[in-house]
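A single protein chain has been omitted from the complex, and every remaining protein chain is retained in its original position.
After this line comes subunit A, so read on.
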Amino acid sequence: MAASFDLKNDGVVVIIGSGAGGGTLGNELAQKGIDVVILEAGARHELEDFINDEWDSFTQLAWKDKRTTSGDWRVAKDFPNLPAWIVKSVGGSTTHWAGASLRFQEHEFKAATTYGKVKGANLVDWPVTLAEMEPYYAKAEAKMGVTGTNNWPRLPGNNNFKVLKAGADKLGYKECHTGNMAINSVERDDRNSCQQTGFCFQGCKWGAKWSTLYTEIPKGEATGHLEVRPNSMVIKINHDASGKVTGVVYGDKDGKLQEQKARIVAVAGNSIESPRLLLNSESSKFPHGLANSSGQVGKNYMRHTTGSVYAIFDKPVHMYRGTTMAGIIRDEARHDPSRGFVGGYEMETLSLGLPFMAAFLNPGGWGRSFTTALDHYDHMAGLWIVGEDMPREENRITLHKDEKDEHGMPIADVHFDDHPNDEAMRNHAYKQGQALYAAVGATRTFPTPPYPSTHNLGTNRMSEKAEDGVVNKHGQSHDIKNLFVSDGSQFTSGAAENPTLTIVTLAIRQADYIAAQMSAKTI
């Protein structure tokens, strides 16, 4: 039975956000018998509520509260109030996500050491190594049912994958397969196997794809130690005179402000909301926001160097049929500065339905050059580029000076300028992707600009030294012992891989640490 805790109960761990980080941490703690309240800004939609329709699903699940943008990235021009495509709903962005689940490479935990000094980049090494992460990666893969691990077969390749594979073979790429996906290739964990529906981004109605919504959260609730409170938007974290956090203020479903007391607070609202909340929790003791003695809260915002390549063939492909992202080429993920940039990138299959293709193929585009592309929608194949981008201090989340949301909380501004390394990598990837499809006979290819960010990282980063970041190697804030960060904003650097497996891995590891500290009574 799901628990229900009193607002005045100051023995609970309060987690803000129920996505990859928060949902996982909540279950892990509950399994250990620790009482947890997850406050989630969004509503609770179960999997039968999901809609196989791009705009309707977006309306149902996406974070649509206003944000503003600045900087030279194209998203600021095309989608000035939608810097990120992420979720406001129980389960967070694990409802929308595609399931690609890759471990980081060893050198990516040592970005500063490996890449050396990169002008205009604020690189430091992670305070953890791959060796320390490996046992937890294994736990995360087992929990999420990642294909290609634990003897689970990989997913069968769909049409879009087959085109990718044919091109990869032509270009001589060696590592191309249907990926490591947190999608059941066989029935397991009381959930279906993938039925190749092709609406992975709209919430998997079969429950084949891992989402905290129908895995971690109900499992945690079943322990009697977890309460998930939807429609609860946290706007401030309170602290006492000693500087310890004591609880959080949130707007409830009726818009009324409530205070939930807490022994520990863990912030997991994704990389725009988490720093926004810490910054908004300023006080006379912490005039620059909580956990911000380093001044790094909100800085080093990363979104991966992304882009897509779509291609048209003279024969049909039907790329939208089947698993959206089950297909990958890993050869370019290595660090090889001879290509003109540091770090690497992955190429993964991607398809959008017609409505989103119209919105994202070339935002702002019109006329025949645009429409003749869509005319051949069923002859299209597509891939997504995801590569390491450089952390920069000036790429950051700040509180808007004038505009406030319905709870009176300043909205977030997201500033992003591409680093020259990002541009060099993206151009290299465009060339490779276009060559790949040309090799299979594409008659036309499209180097498609980045979408609003689906991967949002780095704004409360981990660091060995307190002055370089916000949290330590366990996600515990350098400044306040009982304040944790549990989402992708902890990332010290971005790596080439999709982030969620690492977010989940860090959350499992953090739960062990929190439990140990609680029993040692240090927090």
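By definition in this document, a residue touches a chain if its C-beta (ideal position, glycine included) is under 8 Å from a C-beta of that chain, and two chains touch if they have at least 3 such contacts; residues count from 1.
Convention: contacts and distances are computed from a predicted model.
Trainee: Match the chain absent from this complex view to the correct UniProt protein name in "Gluconate 2-dehydrogenase subunit 3 family protein", "sn-glycerol-3-phosphate transport system permease protein UgpE", "ABC transporter ATP-binding protein" or "Nitrite reductase small subunit NirD".
Mentor: "Gluconate 2-dehydrogenase subunit 3 family protein"
Trainee: Tell me which residue among A:Thr68, A:Asn159 or A:Ser293 touches the hidden chain in the full complex.
Mentor: A:Asn159
Trainee: With the missing chain put back, one of A:Leu257, A:Leu374 or A:Ala516 would touch it. Which one?
Mentor: Missing-chain contact among the listed residues: A:Leu374.
Trainee: Any idea which of A:Ala111, A:Val228, A:Ile312 or A:Ala358 touches the chain not displayed?
Mentor: A:Ala358
Trainee: Which subunit A residues touch the hidden chain?
Mentor: With respect to the unshown chain, the touching residues of subunit A are 52-53, 55, 156-159, 162-163, 166, 194-199, 205-206, 315-318, 320-322, 353-355, 357-359, 364, 366-368, 370-371, 374-375, 377-379, 440.
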